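In what follows, a single structure is set out as structure tokens and then discussed.
Removed: one protein chain of the complex. Kept in place: all other protein chains.
And now, chain A:
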């Protein structure tokens, strides 16, 4: 069992392109940490540096109490599951599982026990005599997980392991991997996991904590609930959550209760928001409000924004409304049973942001200034 620690880790390529900018990350023993971010954010590079498949050009990586900067992958106490499975194509499943143990000259009976145990856990007993080319994507991915599991590593690394599977299989594998992590944790065996994905659903549903990355920087590390409710910056606010958070430029007025103005419309808020803002806050801000937190209010309500519905997506359990407020595009999600096609007659709608779930960002620094 081991924790993993990245201290000021940097990656600069030969052409002086800096891919990773001195990141710090602590993954606790037994924790399921997800690295998430858009393409090119260096999440996979970070994982590969932990694995030892990429050298680091600065900083320090520790697994347990040992600095692994200069250790080859095989000596780091890690196991990795690749996006494309990376099974040895010429070896039967049982030999794929046991390869790592065989080359370390592990006793044969121990290898046999390991293969039996792992194939039982992952329900791949009937596949042991097959070659990888005779497996489906889901089966191959289970074998790849088994190959990692059998090594009993200190840290498991997953590099977008579900990306090549169809949606249904992805959902079931998600559950299988999280269940497996729980089982390992309960059995007090090695269970520290670093899991890379670009899919925020995977990140939110699987991770104990999530590390959101952008352009080689860590934007925020937090548990899924905190990340969703208290994004520290505009990037995290926009990246986590579906549909995306509405980020709209507003003017803040503070003559008494705080009020936000979009174009010619102003909505006044109460003490809840006032208590979260410091005196030094500037006046031109970015308002962040999730589509689910824009409440549809009756037409006669005063303190609300007026807009026009431009497009509707009816999904059954909920409805996405695309609304124009003074030239700014808003997305609003309402429960399916609140939707009435007649509301499209003139397209007019009044919306009030839920105060407790409203965020304000400083446009210069992109930081959330309403977290206090």
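Just so we're on the same page, a residue touches a chain if its C-beta (ideal position, glycine included) is under 8 Å from a C-beta of that chain, and two chains touch if they have at least 3 such contacts; residues count from 1.
Heads up, the rule we're going with is that contacts and distances are computed from a predicted model.
The protein name that UniProt records for the chain not on display, among "Fe-S cluster assembly ATPase SufC", "Citrate lyase subunit beta / citryl-CoA lyase", "Heme exporter protein C" or "Oligogalacturonide transport system permease protein", is "Oligogalacturonide transport system permease protein".
Of the candidate positions A:82, A:322 or A:339, contact with the unshown chain belongs to A:82. Of the candidate positions A:53, A:169 or A:312, contact with the hidden chain is made by A:53. Think of the hidden chain as still there; on chain A it touches residues 51-53, 72-75, 78-80, 82, 84, 86-92, 99-100, 103-104, 129-131, 133-134, 147, 151.
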